[in-house]
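Please see the structure below; I have some questions.
Every protein chain except one is present and positioned as in the full complex.
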Amino acid sequence: MDLSTQITYFISAVIPLYFIAFILYFVRILRGPTIPDIVIAIDALGYDLAVFLAVLAILFKSPLLIPCPIVLALWIYALDIYVAKYLEAREIGA
Amino acid sequence: MMPDMARFVYNSLIVILVFNTAISLYGILARPSLVKKLIALTIFSDSLNSFAILVGYRLCKGFEQPVPPIVTRIPPTQEHISKLIATAVDPLPQALVLTAIVISLAVLAFLAALTLRIYYVSGTTDARSLALMRARAAVEGE
Amino acid sequence: MYVEAILVFLGEALIAIGVFFDIIASIGMLRLPDFYSRIHALTVGTIGGAVVPLIGVALLALGAPFLGVYRLYLAGAAIITAILLLMLAPTGTHVIARAAYRSGAAKPLYISIDELATKSEGRGGEKR
Amino acid sequence: MTGLVALLLCLIMGVISLIATYLAIVERDLLKALLFSAVQSTAYAFIYYSLAAPDIVLVYIPVAVGLYPLLLLIVIKKTERYERP
Amino acid sequence: MDLEALVIASMPLVLAGAAFALPMIRLAIRSKEFFDLYAVFWTGIAAIVTSYTVIKVWNIGKPLLYTLGGWPPPLGIVYEIDLVGAVLAALTAIVIFLATVYSAWFAYRFEKRVAWYYTLILLLEAGLLGCMYTGDIFNLFVMIEVTALASYALVAFYRDRLIALEASIKYGIIGAAATSVYFLAVVILYLSYGTLNMADLTLRAHELTTLLGTKLGTEVYTLALSSTIALALSLWTFMYLAAIFPNHFWLPDAHPEAPTPISAILSGVVVNVGIYATLRFFYTIFSPGSVLSTVTIGSLALSLRDFILYVAMILGAITCILGALLMVVQRDVKRLLAYSTISHMGLIFMGLAICLDTVAEPIRVLALAAVVFHTINHAFGKSLLFLSAGVFIDITGTRDMERWREMKGVGGDRIAFSGMVTGSLHLLGVPPLGGFFSKLMLMQAFIASGKPWLALVLVAASAIALIAYIKLITSAAPLISAPQTTKRSPLAILTIVILIALCVAPGIAYVAGYVIPALQKIASLTASTHGVRAYIEAALHAAEVLTP
Amino acid sequence: MSAYRALILVSMVVFALALSYALTYGILRLEVPLTLRDLAKLYISTTFNPLKRELSAMTPEGVTAIVWDYRGTDTFFEIVVFYGAIIGSVALLGAVYRYPPGPGLSLIAKTVTRIVATMILVVGAAIALHGHLTPGGGFQGGATLAVSITIALVTFSLGALMLRGLTYGGMVALRSLGLIGIVLTVFMVVIASLTAGITAYVFQNQPKPGVPIGMAYSVDGIVFSGTVWFLNVLDAIAVAAGFALLFIVLIGGGVEGERE
Partner (left out) sequence: MMRFIAVFLLGFLVYIVFTGSVSLYDIVSGLAVAVIVSAICSRYLVRDERKLSIARLGHLISFVIRFIGAEIRAHADVTKRILSDIRKAINPGIIKIPYEVQSDYAITMIANSITNTPGTAVVEIDPAERCFYVHWLYVKTYKRDEMKREVVSFYEDYARRVFD
């Protein structure tokens, strides 16, 4: 078995595990109960999804897909601080 | 068996997108809050965009995943280009969706500003109260 | 050849660790009782479950024979993402926890000692 | 084979997006609705990624996960948070 | 290649560029006069260029095709300007030019926001010209969005009036959804035909071959059904844009609330986008003989195309009557005029829907000629009415006609009053004016196609509208009995006089016998089989020239 | 009211069922295609092909080639729509020249944002500058630059940033410069060819049959794809400034802040 098939098998085995994690996170998003709970669940989902995207780039053998995870991670952080600002401050601009 | 499965998954995905479209259209038409209408509007246009991307998708020989339509060898040989044709997805829907996403963002930005202005003027973002206030203002004249 | 194989195995091992921590984190996210304890599950998910496998992806990409000239590109972007995550994830967590505490959006339910409550007396509930 | 895997992943994410869309529409707390729509956008971004459209992902994630929420958060913050029944 | 074609095709881009520069200029220059001059200058140039386009296309006798970027048609975007498009574009540019001149007087009330006002007008004009010029269905979507966004912003321009803001958001939210639906239609067309170019689509829908010379593989039946879905979806969007029942609800709120010159532009020319796009789809892409005509609905014995057209026709008739009826009960003068727009749009849609498979070609040409003529007349008449009503509103300070009657001692403007009378008679269809002849032509088309009930609808709507126009005139008449007290604006009067002339001129020209041959030529270049062929040939020629 | 909602609900259900029937097994019988459409084949075979230079966009990235070259007009007017949205918002809410500085978020967030914003600026510039080679392009890069601006805006507060150079006027000037640059780039080849006495096409990039004038696509083996590169860079600047402007107006416009 050469390296490339081995990598393919390994990643194919990993994918369902990732999806179990995603679905469990999603259950937490659905159950809430408060806004910060949802936000941190989205955080976890987003960061893990970013990793998953990087893993998939190897599975699909197209390295050109790789800028996507970085952008996703950045924006999840942005979402965090937006919501934090909303909860914390009197107005968004302050 | 594999063609059937591909076809089933593809069509199920389309059905899901259509249902998303319908749910968000319900949100646009029936929910009273203007902000909720805007949220629904984004989902609506995104679902249609996803449909466009799905139209541009294809599978390669042996049901392999295609690659993005990018020439990776510079300068390419004829052989390289024909390999790309055999494995790349359709770039045109992607370009169309790019344009459509930006356009819907622009429209949403304007509508958000408008909602804000409506709140400053009237003190509400509820479509029903707005309709009432409007009717009252129209009766009272200028 | 051997170098490549070693890189690939290392990468796969790191990814496997990452998946393990992801699942732990998601279970913790469900099982832990209140918002403030779930933060720790999030940390497990981001450091163990995201930074580690991203380094794994970088190693895997360096070792993967089929990626051609673009393997450096993949590895570089993965490492940059990992470094950014190391800074972004804790800050995001801190910011959201602080906002949750200050605004009272999430109350600590199970808590043995709360030294912040005594400090922020009278400053707590103003933000509703 | 990998193509089928990609399509299946899309399908699962599609189901997640369907649930998120439904919740985003029926939820009366607009902030929660916004977060649900962010989840839906993330799922869509994954779908675009699996359908080999990195350009779209790069433009869609900033727009739908980052800019829409800020835009609408500003609006919600300056107006009202709960939708009237 | 051709310098003239270059100038014509770059007109929308240049207008957008002119709009781009304004905010930066505003950082340095704050005087209102400068912005007035700037806007009048660019819209004037646009009016000249588009009028010249009509002459040029008339002379070459086939569609003028400009390939943007030099790409052969199915690859790139083309501007394909046939006579109908050129005429409507010239109409647009002229009306916007006049409204801008009027704005030079009117815009004093916007104080510091006047630069944004002109920027939006320039964007609106760029979008409208692009809509009329483009030969690509996706580009049409983008241009519709440009137009729509500028319209929303202009409707909400009185930012302290709740009614205006509410009208704008209603228009905007449903409008954004409607244009997205058109995007879905574009995607479905691309899915089944594999192209976005209008000429290429026409070729594929008629002969199942492509501009590239290959055969289309899909079954005819599937193709016809998918085209039907796409056509139904896009027709819904166009009906929204043209305010056809049941999508008319936004117009009577949105158009009156805009500033008066904008009301004139919106009611006069922006609604024409819906008309023009429908015309493109039914007269060119899916003209008789396309795949849509080959599949019939069993028990009705109608082809799919005819079925859609009958639906459009019935909706048009309902709109026509409904608009006229609601016109009568209005007290607000601008609202009355907005309902009049709805009524006329219904009328024009009825005329458009005549192009059934079963109707002979000369009659289709006649119907299109009537539609174009009526669109022109309606644009001039409606903008004349709005602009002269604007003068009255400025004098009296109210839009309520009942209160106009009670105002004693407030002097109205006589020229504006005569403009109002002329406009009313023109739209009503009184013989020496142009409106009569366009309604006559429409009536001829209805009767010749064997649908006399449509003619009845026309007459009934006109009769109902008569009551409303009498109400309008009689409320304005007491005002002019007193001598005018306020200062009259030469610019406003100038535009009103020009528009009066533009209303009278078609009638005179018709009587003198110039109009019918001209309209015949305009319409036959689009509606006849020969015209459709010419449309395709232009694209084929360009593809041949540009492929090395 | 409930009857209205029920009506909409029923019609939506009908709409969803009908459209999904029509698109899937019912009428269109869609399948995942195993080959490309003719047009797509043409696009991919000409996107970077030095052998057919007169029919090639000379841009390795297929999507960017369509966005900025084959169908550049679409993208141009897409920018116009975005511009119109910003102008409309400014017209509604008023320009903002000054805004009181606020406390911002915590010290940790401020420190991290300083580093991260710098890194994001670099990443955004990389995405925009490699738009013709790898996925990305002007809008993507500009949106990523806008992340940097928005997270700074949220962490440090609008007033604090306005004191440090993120002013309304500056952003207007930057945006207008970008947009005017785009217009000039669009007409660049035309202007060049008019001085040589022939007429080129609007949006032209590479030489075309009958028009031997065009942009060079590479210098010393560095591929930059002619006008596509300029358009990407200018678009990134314009988009970043546009987002900054939009958020300045949305946050500061209206009740608070000093307006014109």
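The first chain written gets the first letter, and so on, giving A, B, C, D, E and F; residue counts start at 1 in each chain.
Note that in this section a contact is a pair of C-beta atoms (placed from the backbone, for glycine too) under 8 Å apart; a residue touches a chain by one contact, two chains touch by 3 or more.
From a predicted model like this one, the values you see are computed outputs, not experimental measurements.
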Given C:V8, C:L74 or C:A105, the one touching the chain that is not displayed
C:L74
Contact set of chain F toward the excluded chain (per top definition)
106-108, 110-112, 114-115, 117-119, 121-123, 125-126, 129-130, 164, 220-224
Even though one chain is not shown, chain C touches it at residues 21, 24, 27-28, 31-34, 36-37, 39-41, 43-44, 47-48, 69-70, 72-77, 79-80, 86-87, 89-91, 93-94, 97-98, 101-102, 108, 110-117, 119-120
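Everything below uses one rule, namely that only the chains that are shown with their structure count from here on.
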Counting C-beta pairs in contact, which comes out ahead: A-C or D-F?
A-C
Of all chains, the one whose CA centroid lies most distant from that of chain E is C
Intercentroid distance (Cα basis), chain F paired with chain E, Å:
30
Using the average of all C-alpha atoms in each chain as its centre, how far is it in Å between chain A and chain D?
13
Could you pull out the residues of chain B that touch at least 2 other chains?
6, 10, 19, 23, 25-26, 38, 49, 56-57, 59-60, 65, 67-68, 70, 72, 92, 94, 96, 98-99, 102-103, 105-110, 112, 114-117, 128
Do you know which chain F residues sit against two or more other chains?
19, 23, 30, 32, 37, 39, 43, 61, 63, 70-71, 74, 78, 81, 84-85, 88, 92, 105, 109, 113, 116, 123, 127, 134-136, 139, 144, 147, 150, 154, 246, 250-251, 254
What residues on chain A touch chain D, complex-wise?
8, 12, 15, 19, 22-23, 26, 29-30, 32, 35, 38-39, 42, 45-46, 49, 53, 56, 59-60, 62, 64-65, 67-68, 71-72, 74-76, 78-79, 82-83, 85-86, 91-92
Okay, in this complex, where on chain E does chain F touch?
1-3, 6, 9-10, 12-13, 16-17, 19-21, 23-24, 27, 66-72, 74-77, 112-113, 116-117, 119-120, 123, 126-127, 130, 138-139, 142-143, 145-146, 149-150, 152-153, 156-157, 159, 191-192, 194-195, 210, 212, 214, 222, 225-226, 229, 545-548
Across the complex, what residues on chain F touch chain E?
19, 22-23, 27-30, 37-39, 42-43, 46, 52, 54-55, 69-74, 76-78, 80-81, 83-85, 87-88, 90-92, 169, 172-173, 175-177, 179-180, 183, 186-187, 190, 199-205, 208-211, 260
